[in-house]
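There's a structure below that I have some questions on.
Removed from the display is one protein chain of the complex; every other protein chain stays in position.
Moving on, here comes subunit A:
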Amino acid sequence: PDSPDPNTLAAEKSTAVVDGASLTKRSEEEEAMGEQGELAAEKHVRYIVTAEKKKDSFESLVMEHLRASGAYWGLTTLDLLHKLHAVDAAEVVDWIMSCYHPESGGFGGNVGHDPHVLYTLSAVQVLCLFDRLDVLDADKIADYITGLQNEDGSFSGDIWGEVDTRFSYISICTLSLLHRLHKINVEKAVEYIVSCKNLDGGFGAMPGGESHAGQIFCCVGALAITGSLHHIDRDLLGWWLCERQCRDGGLNGRPEKLADVCYSWWVLSSLIIIDRVHWIDKEKLAKFILNCQDKENGGISDRPDNAVDIYHTYFGVAGLSLMEYPGVKPIDPAYALPLDVVNRIFLTKQQ
């Protein structure tokens, strides 16, 4: 990275934008963030654990069709807060496997629901957290995903054929975690993703689709995992991404939209992957996320004073993790799993 001009550095000290260069600066940052409004970690843990247990609650009912993803959001948050042991691993693994369809090799969103890549990734990610990939028929899952790649390199979400760059990321991420990325046509997959790049540097859901932070995360993450980041114009994309920061410090997903905590993940992780995170004000963002907490009952909402949910709780904590908030485990920006989990998967010899 380029060395900053000392004058601008002095001027920016008050906004405390960290470029990650010096360790002393980082710990000052951490202290500052810890003081300004705290992360009510214990409350969030309790919120998640209670939600996991109350399978007949109202929230559970309305999220029924995507419970597998709900499990991933909740459990990853627990792990990031060093509390994964608060749930029964065997119970979770059993439940996840009951969503598996052995004939197809995919996972459904809940028991008895049709398979879809969305829930297949979530299931694999949950099993990664518990280091239980051994229960999987990795080849069968790889076949399911390979079967969903289309001729142009894109991926469908399920047998009904809906195509979206989200599914490209999901397929690539899942296969990479299972050490079976070579089973798809990686070159074609990358080609398709690059064809979704827009003139503003961003990416859409399909070629010509409007740039959207969520889709950008998927494309950037997929390109990172396949070692294809050279296709990205980092300055151009970094520019689009840093313009997502609103006056209140939060990040939005597209021009003119309101800030939403979930973009703390999608925009932030993308910026980190392309090494442009110093272009936003991280301290202001952290403050925004902390303001979205329900400090009484636990949980984080999309913006201050709204109702909380598991989804935003995860993204808020994940965003803070990316900014090295004290007490939160570091998270991998491309795999969206705790760094120690990812290291365990890739640094120890697997079958």
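A few points about this structure:
Criterion: contacts are C-beta pairs under 8 Å (C-beta built on N, C-alpha and C of every residue); 3 or more make two chains touch, one makes a residue touch a chain; residues count from 1.
Convention: contacts and distances are computed from a predicted model.
Per its UniProt entry, the chain excluded from the display bears the name "Protein prenyltransferase alpha subunit repeat containing 1", taken from "GPI transamidase component family protein / Gaa1-like family protein", "Trafficking protein particle complex subunit 9", "Protein preY, mitochondrial" or "Protein prenyltransferase alpha subunit repeat containing 1". Across A:Gly147, A:Pro255 or A:Pro326, the residue that sits in touch with the chain not pictured is A:Pro255. Touch with the hidden chain on the side of subunit A covers residues 2, 4-5, 8, 11-12, 15, 17, 58, 61-65, 114, 160-162, 164, 199-200, 204-206, 208-210, 212, 235, 238-239, 242-243, 254-257, 278-279, 281.
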